[in-house]
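If you scroll down you'll find the structure; I have some questions about it.
As you look at this complex, bear in mind that one protein chain is not there, while each of the others sits in place.
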Amino acid sequence: MTQADLYTLLPLIVLVIWACALLLVDLLIPRGRKGITAFLAALGLALTLGLTLAQVSAAGTAFQGMVVLDGFARFVNALLALTGLLGVGLAYGYVRRMGIERGEYYTLLLFSVAGMMLMAQAADLIVVFLALELLSIPLYILAAFARPKETSEEAGLKYFLLGAFATGFVVYGIALTFGATGTTSLSGIIAAASNGDAGLLLTIGAALILVGFGFKVAVVPFHMWTPDVYQGAPSAVTAFMAAGAKIAGFAALLRVFGLAFSSLSADLTAILWTLSALTMIVGNILAIAQTNIKRLLAYSSIAHAGYILMAFVPFGNAEVLPVSVAAGVFYLVAYTLTNFGAWAVVIALEKAEGRGLDLDDYAGLGRKYPALAAAMTVFMLSLTGVPPTLGLVGKFYLFRAVIAGGFYGLAVIGVLTSLISAYYYLRVVVIMYMREGEPERVSEPWLNLTWAASALAVVLISLVPAPLFAWASQAVFALF
Amino acid sequence: MTNLVLFLVLAVVAVVTALGMLLSRNAVYAALFLVLNFATVAVFYILLEAPFIAMTQVTVYAGAIMVLFLFVIMLLGAERLPGTEPLPWQRPLAIFLALVLAVEAGYLLFARRAAGGMFASAAPDFGSPQAIGTMLFNRYLLPFEVTSVLLLVAMVGAIVLTKKEKGGRE
Partner (left out) sequence: MVPVTYYVALSAVLFVIGVLGVLLRRNALIIFMSVELMLNSANLVFVAFARLFEGLAGQVFVFFVMTVAAAEVAVGLALIVAIFRSKRSVDVDQMSSLKG
């Protein structure tokens, strides 16, 4: 282990050490004052974010080719640290209000962020596999964190069983890939695949890995767990899970499929096309019937997984792929901000025992709390893809890249499903402004900051998106 | 030819024990079939010249993991779980499979040690604990450290999920 190795993983190592230390420090913090733990966790994440941004000189691979530091890893790591910060911000007041305030919440969240960051830097399938587990296992526990509440325990168990099932597919896929290429290193797989001595075994392996990741990022037809888990898990966990797991899954898809398996594009492009289209269609159509806001956002998250997956459809086309992946990364930023904002509003209206989660509970919000309703309107518009929001810009870049790759049908499906989604997103807006009601909201400083800042960011960045897109493109282009 | 026969007999044991797990109505029987299956796989590992992995398979999988499973089944009260009566074919089948496994494992370990493996023979220390250890602490140092974090997380999680809160609702 050299200094270069340490430098490559510095933010991650600091985060893990911080989390371990926090586990001990938390013992000294008396019950009822766990806000201090939350503050310390946020401090650790801020430190990680700072270190990530400071890693300007890219160092290449480290730890004998196990991990890599490049522009993409930096960009995604920064986004993940931000996700963690927003996750802590949402949880701070929520866990206290719901009576589940325990210091381990924040420690587990830090470990999960560490797993996601490791995923973004993985250069070997062993590391991909371990990172997947390191990010998932804390999420299983967090989903069940509101025990002995039955819905939360159920969510945890369902998430766990399907997650473990998905792991089985990933491991078997990796085993076949290893058999086909004789190596687990991603660069080794590229070399072996380009020699053309891989064949059917590699294709089956890649397909099994895709099934495993499909479960993890909730792609139709592997989405069955999502609504139940999103509804049953504590809302603050759901918000973190929806954004974090998607970002990490996207990073893994890029590393494994975009780069290592690019020779398989002839076989896999059609599969990815179908998965992406199905996910957009099914997610958006099932969302229409929902009356519970958590389930509505769950189906919305499935639909968005479909849009993000679109970025990989041109994955054999070396000309278009960098552009579409950059658009996908940009879309992830838009989705992360919008997602946390929307969940912050949900948390502001949620009361104990799962009340305050029906769409009807949002009636009258526009009159009683104009600022909160305005923020929710921004998030709903952004999820639909209506100006002036980041969601529109994200979809624009994404559809443009897909059209450039010649996938007109997919772009048409994307536009049509966005129109369908307008129905249920705008219904929330209509209920907030057109119906009479007496909603009650919770006002907590960190929560208010989260939704207000997210709403501002979603609008302001959409007015000048070019610098962010340039940064995303620069981060991605260096990979190819 | 004998190699192929050995492989086929073991493969049949592995598949039948797996099916036994799949079809057992009782969780205890399912767990015991799975133990037998893991032991069979361990014998395959010996055939494939992976003695360290075979040993780990027996101690970690068959030993620790399945014992934990059985422990939890007993803790929850196996008699309260539905479908506790063993199916009539289970007991003789399990005994038969265990005997086949024991005979074949004994034959492989003692009678055929000098006869070489199923492939062209490998380097003498292939798969030895020392060779694996060297790999783990050099090339695979980072994954090894990640697993230590993973086990810490699992430990914290198991405690968080089962600890009764002071003054809690239970």
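All chains are identified by letter, namely A and B, in their written order; residue positions are counted from 1 within each chain.
Going forward, a residue touches a chain if its C-beta (ideal position, glycine included) is under 8 Å from a C-beta of that chain, and two chains touch if they have at least 3 such contacts.
If you're wondering where the values come from, they're calculated on a predicted model, not measured in any experiment.
Summary of contacts with the chain left out: across A:Ser187, A:Thr274 or A:Asn292, the touching residue is A:Asn292. By the touch rule set out above, chain B reaches the unshown chain at residues 3-4, 7, 11, 14-15, 18-19, 21-22, 24, 27, 30-31, 34, 37-38, 41, 44-45, 48-50, 52-53, 56-57, 60-61, 64-65, 68-69, 72-73, 75-76, 80-82, 117-120, 122-123, 126-127, 131-132, 135-136, 140, 143, 147, 150-151, 153-155, 157-158, 161-162, 170.
Although one chain is not shown, part of chain A still touches it, namely residues 126, 129-130, 133, 137, 140-141, 144, 147-148, 150-151, 153-158, 160-161, 164-165, 167-169, 171-172, 174-176, 178-179, 182-184, 227-228, 231-232, 286, 289-290, 292, 295.
Definition applied: only the chains that are shown with their structure count from here on.
Here the CA centre of chain A is 35 Å from the CA centre of chain B.
In the complex of the two chains, the chain A residues touching chain B come out as 1, 9, 16, 20, 23, 63-64, 66-67, 102, 104, 107-108, 111, 114, 118, 124, 126-127, 130-131, 133-134, 137-138, 140-141, 144-145, 147-148, 156.
Contact residues on chain B toward chain A in their complex (touch as defined above): 138-143, 146-147, 149-150, 152-154, 156-157, 160-161, 168-170.
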